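One protein chain is absent from this view; the other protein chains keep their places.
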Amino acid sequence: MSEIPILKIGDCLLVSIQVDMHDRLAMALQDDLTQRIVADRARGVMIDISALEIVDSFIGRMLNNIAAMSRVLDAVTVVVGMRPAVAITLVELGLALTGVRTALNVDKGLAMIRSIIDNAERADAHRDR
Amino acid sequence: MLIETGETMPLRTSDDVVRVRQAVRLRAVGAGFSLVDQTKIVTAASEIARNTVDYGGGGVLRIEVLRDGRRQGVRLTFTDQGPGIPDIALALKDGYTSGGGLGLGLSGAKRLSNEFAITSAPGHGTTVTLARWK
Partner (left out) sequence: MADTAFATLVEKHQKTLLKDWLAAQKRDGTARDPIADAASADLARQFLDQLRNGAAGGRFDDITAPDWAPMREVLEDFSRARATQGFSPTETAIFVFSLKEPLFDMLRRELGADAEQLARHTWAVMRLLDGLGLYTIECYARTREDVIGRQQQELLELSTPVVQLWDGILALPLIGTLDSARTQIVMENLLERIVESGAEIAIIDITGVPTVDTLVAQHLIKTISAARLMGADCILSGIRPQIAQTIVHLGLELNVISKATMADALGLALRRTEKVIVDRAKVHGAGD
């Protein structure tokens, strides 16, 4: 069990990363999230990194992995709260967050997840007619 | 140019990587780096520290605060006695999109630094030196 709490908000899971994670913790989080997405039938995963002062390639890969796994499980991943200094450094680092959507804060993140799910359901309904 | 102060830290576990990030941050703050510059050097340190622990079999980091006239800088020297890097040029070329593998932190750390040097040979370990100036 990772020490990072995972909250449920409707059909979304919210993870708020507060601590400077060491690698074991990051791996544990990935595992926990995957299990919870299935257990809670979550449609969205929101990762709040507003407390992170550093995002290096390891954390970047973790975020990419979480997004990839959620997609397989039919959930949308949004990363919120990235700090300007972190964003600038990531651009310089050349790290691409593939398959990871981003929003400025939790509210916008939830709205984004909502709109993506709704659009997807509309598309499904349209197809099924 | 002179070395104002320095410290040496062990790099054996992933907890050490966290400690390295904190120590480098402190030194960067002390040298008067802007927030963005702090973030860049701490991120670069995190990359190389990870490499040292994961691929170098553990090693040591020396942090030095430098002064050259009016400029202040922070220099980091990572040393390990691990297997070494067979093809440095290739390791420096890798981008992050190519997935896992050895030395992915190198090219990024180099981009985040003002000075960057690496010596490594199979069987002789690896030394990475990087520096950032205010």
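Quick notes
Letters A and B name the chains as they come in the text, with residue numbers starting at 1 for each one.
By definition in this document, a residue touches a chain if its C-beta (ideal position, glycine included) is under 8 Å from a C-beta of that chain, and two chains touch if they have at least 3 such contacts.
Given the structure is predicted, the values throughout are model-derived calculations rather than measurements.
Contact with the omitted chain, checked across A:A51, A:V72, A:L104 or A:A120, is made by A:L104.
Only one residue from A:V15, A:L33, A:I66 or A:M82 touches the chain missing from this view: A:M82.
The missing chain lies against chain A, touching residues 80, 82-85, 87-88, 90-92, 97, 101-105, 108-109.
One rule holds in what follows: only the chains that are shown with their structure count from here on.
Measuring from the averaged C-alpha position of chain A to that of chain B gives a distance of 28 Å. Contact residues on chain B toward chain A in their complex (touch as defined above): 14-15, 17-18, 21-22, 25, 35-36, 38-40, 42-43, 46-47, 50, 95-97, 100, 104-105, 107-108, 111-112.
Remark: chain A residues 20-24, 53-58, 60-61, 84-86, 88-89, 92-96, 98 touch chain B in the complex.
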